[in-house]
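All protein chains of the complex are present and in place, except for one that has been dropped.
Chain naming follows the written order as A, B and C, and within any one chain the residues start at number 1.
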Amino acid sequence: MSCSTHFAGHTIVHRLDPRPRIVATLVFAILVALSRHYPALCAGLAVGALLALLARLPAPPLAKRLLRVNGFMLVLLLLLPVTSPGDPMFTILHLPFSREGVHMATVITLKANAIVLAFTALLGTVELAALGHAFHHLRVPGKLVHLFLFTLRYLDVLHHAYLGLLRAMKARAFRPRMNLHTYRSYGSLMAMLLVRSLERAERVMDAMKCRGFKGRFLTYRHFAFHRRDAVFCLVSTLVLILFVCIEWIPGGGLP
Amino acid sequence: MHITEGVAPASVAAAGALLAAGGVVAGLRAMKDEQIPRAAIMASAIFAASLLIRLPLGPSSVHPVLNGLAGLLLGWAAVPVFLVALFLQALLFQFGGITTLGLNTVVMGAPAVLCYYGFNRSLRRCGSARAAFWLGAAAGVTALLFSFLLWAGALVLSGKSLAVIVKLALVPHLAILGVEGAFTGFVSAFLFRVYPRAFEIPRTLGTGTLS
Amino acid sequence: MSDEPLLNLHSLSFSHTDAEPVLAEVDLALRAGERIGLQGAIGSGKTTLLHLVVGLLAPDRGRIEIFGKPRREEHDFWEVRERVGLLFQDPDDQLFCPTVEEDVAFGPLNQGKSREAAHHAVHEALALVGMAGLEHRITHHLSGGEKRLVSLATLLAMHPDVLLLDEPENGLDPPSYERVQNLLLSLPQAMIIVSHNADFLRAVTHRCLCLAGGRLQNKSW
Partner (left out) sequence: MSDEPLLNLHSLSFSHTDAEPVLAEVDLALRAGERIGLQGAIGSGKTTLLHLVVGLLAPDRGRIEIFGKPRREEHDFWEVRERVGLLFQDPDDQLFCPTVEEDVAFGPLNQGKSREAAHHAVHEALALVGMAGLEHRITHHLSGGEKRLVSLATLLAMHPDVLLLDEPENGLDPPSYERVQNLLLSLPQAMIIVSHNADFLRAVTHRCLCLAGGRLQNKSW
């Protein structure tokens, strides 16, 4: 069991170099976040959906993620039109639904779904350790990259330790209820996990020193930039330019 | 208490990202190379705990936020630690999101740093596990309360009409305060008895390097 | 109770993932007072079998009957866990409270005992494993052998009818090893004991089983 797995696969998206994927995702997310009009937002959603299809994201987990975002959006869709001041567009049960409210809720929903789809398809498909190395090549500060890589390494160690302790508690007839005994027991569980991990952190530092570590990390893995990556860069640049045209050049993007 | 993808308009998201970047740089400078494994283990613990531990509350359950605890144990390094934990949550589970990553880092990280300044020193000097419990509990409550205020502020800045969400969230969050306080208190008292070194942080805001 | 087995597994199958099964059609009966040894290569599923018995994992197929009742749902196992003590393979999993006393009292408190009764059970159990006087020690600072013995005390304090012990002798130095061996011989409970150590099993158990390829076989010495 693992709580840190990416969407593995062998599609064209999976085989792309992670570095241009990171850059493209970031630029795309920023542009979508900046835009306000329906044509561009719909185009963004289409791009996100296309990427998700290309990456063959498995339906059930993807649906769960989208539900997590859209659950909140549903609340917005129900609340915003009623609570935003403005001209009523229509009324249901005597509640006036304002035009501004409907507009705002729809825009937020479109943006969120477009970004989530693209983000999941492009970055959710990178093996996590490779993502860390890609950050390194993109000049993210070294300490942050190593913090990221170490965090990955210890996620599963901790997860296992947690499962072990939780089972031991259950095996001794523990049942979570709403009382101080429960909070204290979970507190002990968490603290014991921390104590053991903090001590482990010291031993890991020792192990690194023993292997000649003198305060500077050296990376071993490198990426190869293939022709398909060049094609991806070109296509994504074009798509992003087109997106800017649709949103910001008055009437320009659309015939 | 994450700000969901797409909710914050560009200006608010950008302001959050800038603030977070400042905090992360400060945190990285404060963190020595030797502390990287320790910070990483805290990041995994925070990530795992918020995912796995469910504290029963009435008919439902809540997960601990732990940013008060992170501040007590990490100082300024809590900010990059939250950046990493939140990035992983967004990437793997779509809690929060990438355009709101900066905002969420501020919402979680700023109260952590506040707790460091407010409670770390007294915790190191206090004389009994009971005192450690109350100091930890105070840190947990303070951090969560402050996080809620930041979260509410960011939402209201994003659109006046979003204030209604804040009103809806107020009552459940007040209930959570007690649970978070008790939980952080028990963890602090445990650490105080078993591993008091946990509260020693070699150096804060320093002039170290970024890489 | 007499001849009715305390614990009865009928053609139990289990796999951790969709991969090949760890256990395939395992049958096992444990009677009162009986001590059974369980051997098998690394990763053969010994720990998995013990975890199935107390409901920490749910079988894919097969029936589990404990104390004469079938056990299927989580709440069926609540009673089981109060009467069957499981010693974990890694003593670090077992001890999670700050002090020895709190840790040993955790089980009795979960059984609904009063603070006084729990206190009494703690002292009795620690005396039984020869660790009286360690009440206020920090569990985390105990040595490996002490951890193992205190873990055993956490079980005994719950007065279980059955003990499931996962490598109780692993990583012990000779004196602690001998203490564990004598303690097991002196306890009246029925037990299943997992170990890689044939000598230990020969000294402690009545009969020995071997888990291989997901199946249980009788093992002769």
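By our rule, contacts are C-beta pairs under 8 Å (C-beta built on N, C-alpha and C of every residue); 3 or more make two chains touch, one makes a residue touch a chain.
In this text the structure is predicted, and so the values were computed from the model without any measurement.
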item	value
Displayed partners of the chain not shown (whole complex)	A, C
Residue in contact with the excluded chain [from C:G33, C:P70, C:G144 or C:G213]	C:G144
Touch criterion as defined above, residue of A:L16, A:L45, A:L80 or A:L149 at the omitted chain	A:L149
Chain not shown: contacting residue from A:R139, A:R177, A:K214 or A:R227	A:K214
Sites on chain A contacted by the missing partner chain, in the whole complex	128-129, 132, 149-150, 152-153, 156-157, 200, 203-204, 206-214, 218, 220-221
Residues in chain C touching the chain absent from view	41-43, 143-145, 170-173, 175-176, 196
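Here, only the chains that are shown with their structure count from here on.
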item	value
Graph class of chain-chain contacts, one of line, ring, star, complete, other	complete
Contact-richer chain pair [B-C vs A-C]	A-C
Length of the line joining the C-alpha centres of chain A and chain B, rounded to whole Å	19
Distance between the centres, which are taken as Cα means, of chain C and chain B, whole angstrom	39
Where chain A and chain C are represented by their mean Cα positions, the distance between them in whole Å	42
Shared interface positions of chain A, touching two or more other chains	188-189, 191-192, 195
Where chain C touches two or more other chains, by residue	98, 140
